[in-house]
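Removed: one protein chain of the complex. Kept in place: all other protein chains.
The block that comes next holds chain A.
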Amino acid sequence: MALKIVKGSIDRMFDKNLQDLVRGIRNHKEDEAKYISTCIDEIKQELKQDNIAVKANAVCKLTYLQMLGYDVSWAAFNIVEVMSSSKFTYKRIGYLAASQCFHEGTDVIMLTTNQIRKDLSSPNQYDTGVALTGLSCFVTPDLARDLANDIMTLMSHTKPYIRKKAVLIMYKVFLKYPESLRPAFPRLKEKLEDPDPGVQSAAVNVICELARRNPKNYLSLAPLFFKLMTSSTNNWVLIKIIKLFGALTPLEPRLGKKLIEPLTNLIHSTSAMSLLYECVNTVIAVLISLSSGMPNHSASIQLCVQKLRILIEDSDQNLKYLGLLAMSKILKTHPKSVQSHKDLILQCLDDKDESIRLRALDLLYGMVSKKNLMEIVKKLMLHVDKAEGTTYRDELQHTCNTKLCNCSTLILLRYISILVELTRLEGTRHGHLIASQMLDVAIRVKAIRAFAVAQMAMLLDNAHLLTGNMQRNGICEVLYAAAWICGEFSEHLEDPNQTLEAMLRPKVATLPGHIQAVYVQNAAKLFATVLRKHEGATDSQAAQETSQLLVERLPLFVQSANLEVQERASCILQLVKYIQKLQQKDVEVAEEVSALFAGELNPVAPKAQKKVPVPEGLDLDAWINEPPSESESEDEKPKAVFAKEETKHSRPRHTEVDEKELARRREARKQEQANNPFYIKSSPSSQKVYQDAPGVEHIPVVQIDLSVPLKVPGMPMSDQYLKLEEERRQKEKAEKKKKEKKKKREKHGKGKKHDSGPESEEDITPAHHVDIVTEEMPENALPSDDDDKDPNDPHKVYDIQGNLQDGSQVVVSVIFENKSDSFLKSMEFNVLDSLNSKLQRPEGAGPHDGLVVPFQLPPGVSNEARFIFSVQSIVMPQKLKGTLTFIVKSEDSSTHEKLDFKLHFTCTSYLITTPCYSDAYAKLLESGDLKSSSLRLEGVNMPFHHLLARICFHHHFSVVERIDSCASMYSRSIQGHHVCLLVKTADQTVSIDAKCDEPSLLGNVLDEIKQTFSQC
């Protein structure tokens, strides 16, 4: 036996224990899944062994893996084996594993019944305890039925430890096997008076939970609990008892009356917030359930509200939240008591926690009455302005919109102006809601129509303020309502002529189609009104002018891509033309035109339809036609955006369907375009396109112009622009090959302050400019896109110049030139660091943070900013990718844009022109430390001194000595590498023999020199 134990522990020494497993998983972060699958294989081997210790260890590891989300159900039988071990250590692990892994569907549970029964009756209380704990997690109806008796016996066990657990588990048994409740209940009731407080509180817990499910069976226990409540000092128990009473009082009002007093006493005396909160909640619940007739009823409410105020005023966010939550419960029955704390609740709107703000808002929502409406709305409006957080903001506006209606006329007047004010707010997504509210109020309340019409006319007149930000939100929907109200109730308009003019402005054509359609239709209504007004004043001249206005402006809408707009516009245009003819013959037309829109619109009660009797023999449920197939019905379902209005006037409905159809087609078109490799995508969200399909065409290209800078045309029309783009792209492709060496020349050019001075080299025009052009497109470049976007020319071309610097730091000066017509601000320069080269960022900034460019750029202006890079190795050229993000500000909008660019650090740019004397030079060459390399350039057709000057200028060398057509040159890198050149020329052939202590640096410098000369 002893040998076996020893053998077992030796075996175990070679197995992984739980700690090893955990450590292993932590060490294999990259290939966790693979590591774990090998572990599981090991565990499977371990489970096959006879040694229970090994098995238990394996099961313990499985339990851990189970938590990580791995399926271990295959080991269920092994878990049962470990549970049945006679050793507590293993039994404990077995039960833990079972409680974590088993559920009602686990079939091996059937096998455990006898084992559990054995454990429950074990002389060791911990064996019993562990079995009870495990059972509480995986008890099934079968187990509950089979073991109910055993557990019931345990409720009278001598050890309180067991009694307590047995009482608690009875709750689970009752749930699974309700028949056990009746026989067990007397004993459970006994336990309420158990000498051990733990057992007592367990019994209270169980009965409280049972009572919550089915209170009426427990009414008889009320006196006992009442006694417990007044005697107990254990807050945990008190809370449960109070909760129990909360569940009982709705059934027995007398109990409620009796409760108020002890509860208020507790509220006064307790210092425990949890108990206080529970008491307040229960008092509220009791008072709600009691109808009335309580003498000190209002006093208790006052007390609760006062205590809640303290909670809300507390600096603890949790108490604040709960205080507001409880307050909203009081609000339902005692709104007045809450309203006196309006100030406090309004304060909570300023809280930094969004969930508290939402709670406060919820409360305010319910607090609004006729009297305080103005004040609350005023405050809310203030908050809408500064509100952060989208949910909160939406909720806020929702409150403003929905809850504040249905009041008296006066309030409605105010309501309309609030709605109008709301429209001024940017970023609201409630355009639809506001619009439908406006329509609803204007149609329903005759008395306010004049006011509403005046406000709406104002709105139409200022429509341009709204349309600026309309792409992103539905606020332009309110124009729909405004146009309709002005048209329908045009008799209230002060100056219909002006409104008519406002509705026919060219800018209207940028609105969504369904709104334009309403505009057109209502322009006709207005036209009728205007005609009548003029003819009433016998001012035929003015009447004719109005007709002329329509004739001039309507063709804009006739051209609309939206069918609905087009149809209505051409119809009305013809009508107006006809009227114009009649006018010229001095025929009175106003009456007839008005007749087109005669008849008043009356609101219809929602129930009105029901009152219409169904004619005899009409079966409303019968199909008129054969039911359409599934797929069709989906398309045809009209979108109920203005559901309320549709019952009153069905005009806008067509537009909805129409728009949907258009959207569908647009989507199909986009899809087609996306699949077409030859189609150039050009939506404003092109950045996104880059991510989705990183094709060659979308990579921003750095390019340099030597003599002919690439002029970017301003404000091209979209289709022209597409052509331009294609041309440019081809050009770019051709230039791609050249660009690298151009870049080098550029670098060289900037380095001239270190140059020894190439005086005679006027013919060398250094390439100063690196034009970085991304594939930006005008926002309306997609010809099929909505017409509602302002054409904006976002062509920005930036000049970036690299510059060389001392130490291992390189200063890059970048010239930003704004070639667009828009104002650029908030520019941020960022470069993706490589291991070798890093952008130096201010202390505290993260490695991916951008640097703010310290200026803004008005159109056409350029400015220079310097950025420092630290470079480790300089022997290789470097290319760094970077992005410039900025905000484009145009008249009425500002958009966030970005430009990608590349920075080239050539090896040449790490060289510093350093003079060297010929004797020092000779020593250097003799030292033998230098590796040599050579280069031959054919067909160089330039005077020798030009050639030298070019090398000096572009590659930062100085001439050491020159004899006829032979010259020695020298330069030093910022890290002190010596670079020596011997340049000879004969018959247009240049040979360069070079030496340097760093061969790869030398090779790269020579490559760069070669490129410089292949360009000329």
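In the analysis below, a contact is a pair of C-beta atoms (placed from the backbone, for glycine too) under 8 Å apart; a residue touches a chain by one contact, two chains touch by 3 or more; residues count from 1.
Following the convention adopted for this analysis, contacts and distances are computed from a predicted model.
Hidden from the displayed complex is a chain whose UniProt protein name, among "Gamma carbonic anhydrase-like 2, mitochondrial", "AP complex subunit sigma", "Septin" or "Endoplasmic reticulum membrane protein complex subunit 7", is "AP complex subunit sigma". The hidden chain makes contact, of the residues A:42, A:150, A:209 or A:501, with A:209. Remark: the residues of chain A touching the chain excluded from display are 9, 12-13, 17-19, 22-23, 60, 63-64, 67-69, 71, 73, 87-90, 92-93, 96, 99-100, 103-104, 124, 126, 129-130, 132-133, 136-138, 161, 164-165, 168-169, 171-172, 197-198, 201-202, 205-206, 209, 212, 234-237, 239, 243, 246-247, 273-274, 277-278, 281, 317-318, 320-322, 352-356.
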